[in-house]
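One structure is given below, represented as structure tokens, and several questions about it will come after.
The complex is shown incomplete by one protein chain, all other protein chains being positioned as in the whole.
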Amino acid sequence: MLQTVIEAKQSNAAAARDIHLAAWRFMLLARMLDDKLAAVWRAGKMHGGVFLSRGQEALSVSVGLSLNKGDVFAPLIRDAAGRLAFGESILDAVRTYLGSALGPMRGRDGNVHRGRPREGLLPMISHLGAMISVVNGVLFARRLKNVSGTVGAACVGDGATSTGAFHEALNQAAVEKLPLVLVVADNQYAYSTPTSRQFACAHLADKAQGYGVQGHAVDGTDLTACLKTVGQAVARARDGRGPQLVVASLLRLCGHGEHDDAGYVDPKLKQSPLGRDCLKVAEEKILREKWADASQLAAWREEVVREIEESVAQVQREPAPDPFAEEWRAISTGHLSEGHEAEH
Amino acid sequence: MLQTVIEAKQSNAAAARDIHLAAWRFMLLARMLDDKLAAVWRAGKMHGGVFLSRGQEALSVSVGLSLNKGDVFAPLIRDAAGRLAFGESILDAVRTYLGSALGPMRGRDGNVHRGRPREGLLPMISHLGAMISVVNGVLFARRLKNVSGTVGAACVGDGATSTGAFHEALNQAAVEKLPLVLVVADNQYAYSTPTSRQFACAHLADKAQGYGVQGHAVDGTDLTACLKTVGQAVARARDGRGPQLVVASLLRLCGHGEHDDAGYVDPKLKQSPLGRDCLKVAEEKILREKWADASQLAAWREEVVREIEESVAQVQREPAPDPFAEEWRAISTGHLSEGHEAEH
Amino acid sequence: MSITYLDAIREAQARALRDDPRVFIYGQDVGAFGGAFKATKNLAREFPGRVLDAPISEDAIVGLAVGAAIEGMRPIIEMQFADFSTTGFNQIVNQAATLYWRTNVPCPITLRLPVGGTSGSGPFHSQCMEAVYAHYPGLIVLTPATVEDAYSMLLEAVALDDPVIFCEHKLLYRHLKAEQLPGEALPVGRARIAREGRDLTMVAYSAMVHEALEAARELSAEGWEIEVVDLRSVKPLDTDTVVASVARTGRLLCVGEAWPWGGVTAEIVSRVSSEGYGLLDAPPQRLNARDTPVPYHPNLWAAHRPTARSVAAAARNLLRQ
Partner (left out) sequence: MSITYLDAIREAQARALRDDPRVFIYGQDVGAFGGAFKATKNLAREFPGRVLDAPISEDAIVGLAVGAAIEGMRPIIEMQFADFSTTGFNQIVNQAATLYWRTNVPCPITLRLPVGGTSGSGPFHSQCMEAVYAHYPGLIVLTPATVEDAYSMLLEAVALDDPVIFCEHKLLYRHLKAEQLPGEALPVGRARIAREGRDLTMVAYSAMVHEALEAARELSAEGWEIEVVDLRSVKPLDTDTVVASVARTGRLLCVGEAWPWGGVTAEIVSRVSSEGYGLLDAPPQRLNARDTPVPYHPNLWAAHRPTARSVAAAARNLLRQ
């Protein structure tokens, strides 16, 4: 009996170590990838914007790691870590940013607007809140098809909670009792707008009751807490207990995009616990728990840098989309496509 | 001292009597007006639909009576009583239903889509939830103009709480701390759809906390309770305590429109306390409290019937809009109007 | 037996549900109640669990349909009135319409929009939105004018791998009757010569086909032979059929119930003027609704939209030139 408890404890401890290390690696990968993409952007080698996840990796990775193959995931702007943990390749990210013809979006859409719907990774449209009901639709379809046991997760920011789309979709999921996990990263700002101009409730998790769903609040700077809370929410949804609303408090440790110096962020917030860097917090925990030592982490860091550099180098050699080879057609039914537009 | 208490009690009692009698008269007027309009419709003398307030008069009248001149009111489909109490004339209602050229909508819009924006009565568009932010706008403008002490009320049904417009507007009012009183008539159905297919929270008033506003629940069949709760909500809003969400439980005692036999309404609900007729409940209270006797009420009823019959007769003699005299122009800036459309 | 346009829509949905397990219906009051217009009457009973009432959430309704389509289903969405699709507008034009182009994953959803004016319906229960949707890439926009087309085109809409805006005209629901449902049908994308003639081509779609046909009958009493083209589909537009007709008649009058700026009539006149340059013996003409919201009062309503009388008058003018 005692033996089993010790073994269970040991295996729990081992599991905790494993998941923290896996999470940390994805977080690091996301952070370094972001940094690299920002560097490419600053070098003028990329059009459009770069949107960074700095400070949100712990929450995001927890979502990605809590999901299984076969689940559905609709990440938003700041989910580099969650995407990687869910199985998105570095190449998909880099190709989409650089507009490679070989990427999943084939240069048609870019940066964070990427995904592979057939593999459960939904490519966001820009309109905030709009992906939640699409996740509902996938889950609804599965119910109609008698597929059970899968979960859908959608991520949004504090600002997106003000959209009608957020409200309609969360209510819809509640009415249908869908296994939706709606994760809100309350990072204190929507672009430059502070939460005081965005909502007036004490905590965004207070919204749960008004939808008849379960609410969860979590410290988004703490990987351990995120893994636990998001994991529980996903498990509950998978158990058939209906939609789960997870609200994580944290601070965006970067601008809205790389073009934004975030000069509007209140210095007091940066000094507060919200302003902790989740990657550092996780690293400290790993070292403290002796799950890995500094040299191991350094080795991984090197590995990650190499992976990213290789991917970027590879994609930079890849063909750009060719407008002459491009099929300029927005519907799949070829014979109903109107071909009357001129060539430019 | 004792004398003052007795006087205050007496004057409170007198005030209670007065407001109940005033409310009852408006409720009766609304009920009889609805019945008359339905009869005109059934006689084929009116195009479009007729939307009745049966069962919702107590709540609606409480809103109208709680507002002052200078306040703003955006009634919805089932607010015949509230409109009258707020000061809308019977003629405005009848003229709009019959499309009279002399009505406030001049035959351009009809039935419940009427109002006088300059007098604080906003004419609803059909899209549910859409009027709430318009009320916000009026209140917001007043703040900018340093006009204080006025309140805005918007009425919606349970179904309208599912709209994105409802959510965005209530959140907006909360962020701006506007003196908005948002009144939800939870009448158990949205057209044929029961609340179980509309929302999943235990009570719609549970939504208040998630917006950071004050919530109020009230029995919508009980005039006394409605007057009290709505009155308090309006007073709080006027006091600068921000938006108030009032949710009244009741049952729509008619079809969605006169064309709908409401065969889908659960008989159990009709038997339940929700199914009480608020007009009867109010009448019983008046008689019980001896605020009036049966003959007085009967006299009023006659008076009301006469008023309505006269209005309808008058409007039926009024000119219909003349398409040749009509100014077919959707913008107010005459010289920028495009006049290229053909005449039919 | 006599089948209305509305029956045809119901029957097409019943058949789609019967033949294809991927089909389901979602919309406000479409379940036990059978829909505001009864277009889904009894379907919830016949197909348990596949005809579902939605909350008043047009944005989420369309979003759900897109998700289900990604998952391989073929949802039919009923908007209670076309006018209310404005609150689902973003999901229609930015989510549904872009999915295939962005991801190569098709988006087979059918959005049924009860369109058009009926007397007493007013500004928000009368709109024709075909032009707005046709402007967006990624959508197919159908406007059946007959009982047969209501049936066959709705079935085809559900079978198509793309988002279809299916505009059902409310005035035709109960008013239009046929003897039976069609066996064969013209495919989507092909216009139909609804009446042959040699003096003038009237191009119309949806309810306006009937105003055009009535005008043509009126004018035939005066000796004119009017050709009436029923577009059937406004996107894609069958320009060839229209140009071929104008080649025969030399005169073009386009009739639409939508507002005058832009829209189907502008697109048709523009294409014919360009692709059929030199074929016209007189200036091409358009007849649209007036440039105001749709009025409530029957008198105003009747003067707001083209009618057989105003179509005939416009045609007479044009024939004189």
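In this document, chain identifiers A, B and C correspond to the written order of the chains, with residue numbering beginning at 1 in each.
Rule of thumb we're sticking to: contacts are C-beta pairs under 8 Å (C-beta built on N, C-alpha and C of every residue); 3 or more make two chains touch, one makes a residue touch a chain.
Nothing here was measured: the structure is a model prediction, and the numbers come from that model.
Student: I'd like to know which visible chains would be in contact with the absent chain if the whole complex were considered.
Tutor: When the full complex is considered, the omitted chain touches A, B, C.
Student: Among B:28, B:52, B:65 or B:132, choose the residue that contacts the chain missing from this document, as touch is defined above.
Tutor: Spelled out, the listed residue whose C-beta touches the missing chain is B:132.
Student: Which listed residue, A:197, A:241, A:285 or A:301, touches the chain dropped from view?
Tutor: A:197
Student: Please identify which residue in B:142, B:236, B:252 or B:276 touches the non-displayed chain.
Tutor: B:142
Student: Provide the residue numbers of chain C that touch the chain removed from this figure.
Tutor: Contact residues on chain C toward the absent chain are 59, 83, 86-87, 89-90, 93-94, 97-98, 101-102, 123-124, 131-132, 134-138, 235, 237, 258-259, 261-267, 269-270, 273-275, 277-278, 280, 282-286, 290-293.
Student: What residues on chain B make contact with the chain left out of this view?
Tutor: Residue positions of chain B that touch the missing chain: 104-105, 108-109, 113, 115-118, 122-123, 125, 127, 130-142, 144-145, 164-165, 168-169, 171-172, 175, 329-333, 335-338, 340.
Student: Going by the touch rule given at the top, which residues of chain A touch the chain that is not shown?
Tutor: Touch with the absent chain occurs at residues 46-49, 99, 105, 107-111, 113, 125-129, 159-160, 162-165, 190-193, 197-199, 264, 320-324, 326, 328-330, 337-338, 340-344.
What we mean here is this: only the chains that are shown with their structure count from here on.
Student: For chain A and chain C, what's the span in angstrom between their mean Cα positions?
Tutor: Comparing mean C-alpha positions, chain C is 41 Å from chain A.
Student: With chain centres defined as C-alpha means, what is the inter-centre distance between chain B and chain C in Å?
Tutor: Between these chains, centre-to-centre, one finds 36 Å.
Student: Please compute the C-alpha centroid of chain A, do the same for chain B, then give the distance between them in whole Å.
Tutor: Distance between chain centres: 45 Å.
Student: Of all residues in chain A, which are in touch with two or more distinct other chains?
Tutor: Residue numbers touching two or more other chains: 164-165, 168, 171-172, 175.
Student: Got the chain C residues that touch at least 2 other chains?
Tutor: 54-55, 57, 59, 87
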